[in-house]
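Heads up, the thing below is written out as structure tokens.
Only a single protein chain was left out; the remaining protein chains are all shown in position.
Letters A, B and C name the chains as they come in the text, with residue numbers starting at 1 for each one.
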Amino acid sequence: LTARPGRSTTRIVRTRVLVFGASGYSGLELLRWLARHPRAEVAGASSERWAGRPVGGPIAGWPGGLHFEPHPALLERAVEGAIAFLATPAETSLSLAPALLSRGARVIDLSGAFRLRRAEAYPEWYGFEHPAPALLDQAAYGLPELFPEPGAPGAPAAPAAGGRLVANPGCYATAAILAIAPLLSAKLVDPAAPIVLDGKSGATGAGKKLEESMLFSEVAEAIRPYRVGKHQHTPEIEQALGLALGRPVALTFTAHLVPLRRGLVVSAYLRARAGLAGRGSGAPEIAEAYRAAYAGARFVRVRSEPPDPAGVAGTNICDVHAVLDPRTETLIAFGALDNLVKGAAGQAIQNMNRLLGLDPSTGLVAP
Amino acid sequence: LTARPGRSTTRIVRTRVLVFGASGYSGLELLRWLARHPRAEVAGASSERWAGRPVGGPIAGWPGGLHFEPHPALLERAVEGAIAFLATPAETSLSLAPALLSRGARVIDLSGAFRLRRAEAYPEWYGFEHPAPALLDQAAYGLPELFPEPGAPGAPAAPAAGGRLVANPGCYATAAILAIAPLLSAKLVDPAAPIVLDGKSGATGAGKKLEESMLFSEVAEAIRPYRVGKHQHTPEIEQALGLALGRPVALTFTAHLVPLRRGLVVSAYLRARAGLAGRGSGAPEIAEAYRAAYAGARFVRVRSEPPDPAGVAGTNICDVHAVLDPRTETLIAFGALDNLVKGAAGQAIQNMNRLLGLDPSTGLVAP
Amino acid sequence: LTARPGRSTTRIVRTRVLVFGASGYSGLELLRWLARHPRAEVAGASSERWAGRPVGGPIAGWPGGLHFEPHPALLERAVEGAIAFLATPAETSLSLAPALLSRGARVIDLSGAFRLRRAEAYPEWYGFEHPAPALLDQAAYGLPELFPEPGAPGAPAAPAAGGRLVANPGCYATAAILAIAPLLSAKLVDPAAPIVLDGKSGATGAGKKLEESMLFSEVAEAIRPYRVGKHQHTPEIEQALGLALGRPVALTFTAHLVPLRRGLVVSAYLRARAGLAGRGSGAPEIAEAYRAAYAGARFVRVRSEPPDPAGVAGTNICDVHAVLDPRTETLIAFGALDNLVKGAAGQAIQNMNRLLGLDPSTGLVAP
Partner (left out) sequence: LTARPGRSTTRIVRTRVLVFGASGYSGLELLRWLARHPRAEVAGASSERWAGRPVGGPIAGWPGGLHFEPHPALLERAVEGAIAFLATPAETSLSLAPALLSRGARVIDLSGAFRLRRAEAYPEWYGFEHPAPALLDQAAYGLPELFPEPGAPGAPAAPAAGGRLVANPGCYATAAILAIAPLLSAKLVDPAAPIVLDGKSGATGAGKKLEESMLFSEVAEAIRPYRVGKHQHTPEIEQALGLALGRPVALTFTAHLVPLRRGLVVSAYLRARAGLAGRGSGAPEIAEAYRAAYAGARFVRVRSEPPDPAGVAGTNICDVHAVLDPRTETLIAFGALDNLVKGAAGQAIQNMNRLLGLDPSTGLVAP
């Protein structure tokens, strides 16, 4: 731990944090937020591609002289008690996380490497055999609004103060779970019908991939469905919603790339339970379900209109809204967030705050 | 009818066409395509807002000295045998169409004023009592790929050579019906389950509305769900799909505005009929259903990948694709098109070609 | 003045601030930054259009229950010592400023109403006779990096701690003056040749105007020169550069709208003084001139490459760069900034910090 003088006469203790994979969109966003976090001290940032360059190049206003370094060099500096954020591909996280844990650091992983409880699901959804199934049991699923307590048996759990490894949820998964879970918990939905999930996301959601299809002139007038029925967030969402419903959930999920930089919306279509349609499109049960779930939640807003991620851009807020289509007995639920904040870096810091026992909104309040 | 010398020694007869509402996005697009149509002669274009201005201002390269004029002035020039395109709001079309028909002109209406057979549906979906229900029986629903014959009893029909009034389909409706109808006709779908339709469209789809929410800085980073479960294309799609299925169809439809200029995708989620899931994600029945519907169709392409409207921008083509999600027994079907061409002006010209007995692709082939 | 408990045991005194014209792009940006300013307390926000609506609607995460109110209501609450930001059109500022000053408030005006010293220039550049020429002498021109001292005779001056009225510079003017003035002060430029200034700006720079030309579909593929040789920032820039050069400066300025939301670049072309071309494209005199001007400046970065506003988006930083084209003996200087931050709200807060005697970067450090 490092310490430096705060604004008052008492010394504020700052935790040493390391950011691996800091040149990607999520990694850069982490650095931006951490720079103004009152209790974190960025002790290092790694990037294979940008090793040697100053952090203050891509991030205007970055205080001090930090330079990107290779992963191994940063790994060497992971001391007991430090917090390491992994904004790396799943394969890289799988090799970094055990090394960091063994050095006494705590790990918040932004990839999918530790999100699923069942190792057997990895080959189908991620394309690899999971090399460390034991870690899946230790990993807490870091969606604090819905999983506040250390995990019930067989269930993903939020990080407790003593947690060592946090799986930070996917961007689509965060929006989908926050929008849908309360409706399942409140038993507003026919539990036997599969859930349809249609997601739309800006280009930073795909990461900084050097592919022709991601060039400006290719994306600027495109609407591009991808991973139809095969998106890797599917099992993660099913896992969390299954906990909310109390039985397995079947979800079909299709993602679409749309031409903006940051922001996503998920639109979920659920079969309403018998009788609900008679309550009208604004059935009060819907608002009640959300209220029960999110009373006091700082980073989820229940909206009376369909949400637009433009309204929460640059914030750690997820907007949710649901309405009933009585004609077809369909519940339509929306979640909207900034994929780089509540969908990645912001939520990771929220998880860090929990690990450190801080107020959840520390360093995250930015209208 | 006017005539002028063609490229060969034979004289090509050109039909006199009038474009009402020519300053909107669909109206301007109509003018652009009609200018190079070998059998049409644009005899006038109306716009209340731009009356008096030369057409060659907004349309670079416009041949000749045409000026926009007010609707009533253009109406006066509608002679027997002329074709009038109405790119006007439904309310305006409702007053223009009868006047034009009574003068002996034929009418292709791009609004929703004549798309629904049941006058009773207008108050709910369009917000007005339909003033001319008799015209609804006469109007042909102009989706030539699926409704080639003059209407079966009780059904919308494509324009026959002798038709006088064509209801040009909505942009979302065109993509949705083309993507879904063959799957219903081929009995690949559980007929009892409601259909979920999720649409995403660029900003020209909303028309040229002077609203704060449509300013560049408001749209550029937005993804905006709208008319959730209440979009006026819903009954139009249900009507056409009901004909394909042979029984009433229930559809829940939600539209989303995304930040591009032209192009839309619809993503449809349908419950597969029992047993189909066992055929795998690429069940050959799907391709077979599309082949049966679109063999020989010039303007529908059956794709092996999910379509992107960028791939058909500026063309009259609708791309369709479907795949099965065996895990959830869901058929996922996509339609993508340029909302100003196949979704509006291009399809209107396709309908004109039918009225005139021309080859369907006359004036519409433009890679 | 209001006070409330800070994080430490000492009480932090917060100054009461009012934001007039808070629903425009600059006004909303002011609210966002003020909400996290440690020494400001937003006591009210006015908007004729949005009066009655909660501020937390457009600004996700806004703390507390503030509502927009009409200008007159907010004016009533301007107490002695308060700071009023005017993010209003020049005409509105001209009526609000005297009323606020007479109530004892201090005024930071973001319009052009008080930027020019010569009242005679207003009819030509702003289209109105200036109604309060006496206030022009009192107004300090708020570009702190270049005008740190209360005004020399006949010259615009930065706000002193005791100042009452600050004219916040225009967005283009800020970038242009910061990029060019040091080159003039260092005598690198032929003083007799007119300066060519070519600006490019995103759509928020034009304000939230409800005009067809500002709709998404009109801007998205446009590059639009405007106010060619007639932009109202011209005399403001000439006035400031004249002070730097010590003699009158002639500037021809053309602005261009380009399709982004926030950010601008100015590209300035200046005739190099005799002999400088021989020093090569990277003549060390250039870097030296900037170093002399901006050593220690927190919000101006001297770059070794041409700057891109994307690199300073969301920050109060202006990037500058200059290079010599020896072939044509032309100095090419660039300034890039976020038009809503360093070009408007951020600089206004920087000026507030000066009025309050705070560190210049208070509340403005946000990587």
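We take it that a contact is a pair of C-beta atoms (placed from the backbone, for glycine too) under 8 Å apart; a residue touches a chain by one contact, two chains touch by 3 or more.
Here the structure is a predicted model, which is why all the values come from computation and not from measurement.
Participant: From the list C:Val13, C:Leu210 or C:Val228, which touches the chain that is not on show?
Facilitator: Answering carefully, the residue with contact to the hidden chain is C:Val228.
Participant: Any idea which of C:Gly21, C:Pro309 or C:Gly343 touches the chain not displayed?
Facilitator: With C:Gly21, C:Pro309 or C:Gly343 as choices, the missing chain is touched by C:Pro309.
Participant: Identify the residue among C:Ile332, C:Ile349 or C:Leu364 that touches the chain left out of the display.
Facilitator: Per the contact definition at the top, the residue touching the missing chain is C:Ile332.
Participant: Tell me where the left-out chain touches chain C, residue by residue.
Facilitator: 194, 196, 198, 200, 202, 218, 220-226, 228-229, 250-252, 254, 256, 258-265, 267, 269, 281, 306-310, 313, 323, 325, 327-330, 332, 334, 336
Participant: So that we can see where the missing chain sits, which residues of chain A does it touch?
Facilitator: So the residues of chain A touching the unseen chain are 25, 202-204, 208-212, 214-221, 259-261.
Participant: Tell me where the left-out chain touches chain B, residue by residue.
Facilitator: Counting only chain B, the missing chain is touched by 6-10, 31-32, 35-36, 38, 58-63, 301, 311-312, 314-317, 319, 365-367.
In this text, only the chains that are shown with their structure count from here on.
Participant: For chain C, which other chain has the most distant CA centre?
Facilitator: The chain farthest from chain C, judged by C-alpha centres, is B.
Participant: Since chain B and chain C are copies that touch, just let me know if over half of their interface numbering is common to both, same, or not, different.
Facilitator: Over half shared, hence same.
Participant: Which chain lies at the heart of the structure, taking centres as C-alpha averages?
Facilitator: A
Participant: Taking the mean of the CA coordinates per chain, how far is chain A from chain B in Å?
Facilitator: 40
Participant: Based only on mean CA positions, could you tell me how far chain A sits from chain C in angstrom?
Facilitator: 37
Participant: Suppose each chain is reduced to the average of its Cα coordinates; what separation in Å results between chain B and chain C?
Facilitator: Centres of chain B and chain C (C-alpha means) sit 48 Å apart.
Participant: Counting only residues that touch at least 2 other chains, which ones in chain A make the list?
Facilitator: Answer for chain A, listing residues that touch two or more other chains: there are none.
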